[in-house]
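Worksheet: the structure to be examined is printed underneath.
With one protein chain removed, the remaining protein chains of the complex are shown where they sit.
Let's turn to chain A:
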Amino acid sequence: MSAQHIPSATVDPQAQPAIEMIDVHKWFGEFHVLRDINLNVRRGERIVICGPSGSGKSTMIRCINRLEEHQKGRIIVDGVELLDDLKRIDEVRRDVGMVFQHFNLFPHLTILENCTLAPIWVKKMPRKEAEEIAMHYLTRVKIPEQANKYPGQLSGGQQQRVAIARSLCMSPKIMLFDEPTSALDPEMVKEVLDTMVGLADEGMTMLCVTHEMGFARQVADRVIFMDYGQIVEMNTPDEFFKNPQHERTRLFLSQILH
């Protein structure tokens, strides 16, 4: 687990890590939910995070776009350190897309409006251009024909693909996935995973909390196992699944892989 921190200014931006987390701690009241998190994510790297529920995996990736606030340590996203500065936080959020377990689409807006809202209001893009981009990404997630429906009229898998397209419309540099398939019916999981695999193939930097170990094997560069708020083990998927080192990892894997 490397925490070698190179001062950001001296390196060229391509070599600079996409995300750096240095000694990050977080508490919910008295409960120490994140402990000593150190993580460097390279550009274009795909990371899968797994672990039992309550292990802090969601909290960790939610810290990256400041949906949760860390109380100790440093988080640097794309060269911008997350501090209390609201303006910089909004800048980071613009570059970091997030897909939620429960989609969090806006039910009062159509699919197209869901996708164009942020480009129009945050990026000040002309409506027409925003709509073209939205249709491009909706085509990519294979639901352009649903553009004028409302989220409530779509199936769960379709809604999640819209949520992915909505994030992509902001042309993010990093995508965070917080259990994107956990709320889906079994027959809809594949269509969402296929979309994510496509995204990974294009070189998007991805952090993905998921229990889909097939997906981890197929696309991840690194798999992280978390428990009790700590990173317990981190390895390439081959090594992680074949040769888990930590006892808790072995226990966890034995429970989810039959």
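Note that contacts are C-beta pairs under 8 Å (C-beta built on N, C-alpha and C of every residue); 3 or more make two chains touch, one makes a residue touch a chain; residues count from 1.
Convention: contacts and distances are computed from a predicted model.
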Candidate names "Acyl-CoA reductase", "Amino acid ABC transporter permease", "Carboxyltransferase domain-containing protein" or "NADH dehydrogenase subunit E"; UniProt protein name, chain not shown: "Amino acid ABC transporter permease"
Given A:Lys57, A:His70, A:Arg166 or A:Arg222, the one touching the chain that is not displayed: A:Arg166
Which residue of A:Phe106, A:Tyr228 or A:Phe241 touches the chain not shown here: A:Phe106
Identified contact with the non-displayed chain, of A:Ile76, A:Ala118, A:Ile133 or A:Val232: A:Ala118
Hidden partner chain, residues of chain A it touches: 65, 67, 85-87, 90-91, 93-94, 96-98, 100, 102-108, 110, 117-118, 121-122, 150-153, 166-167, 170
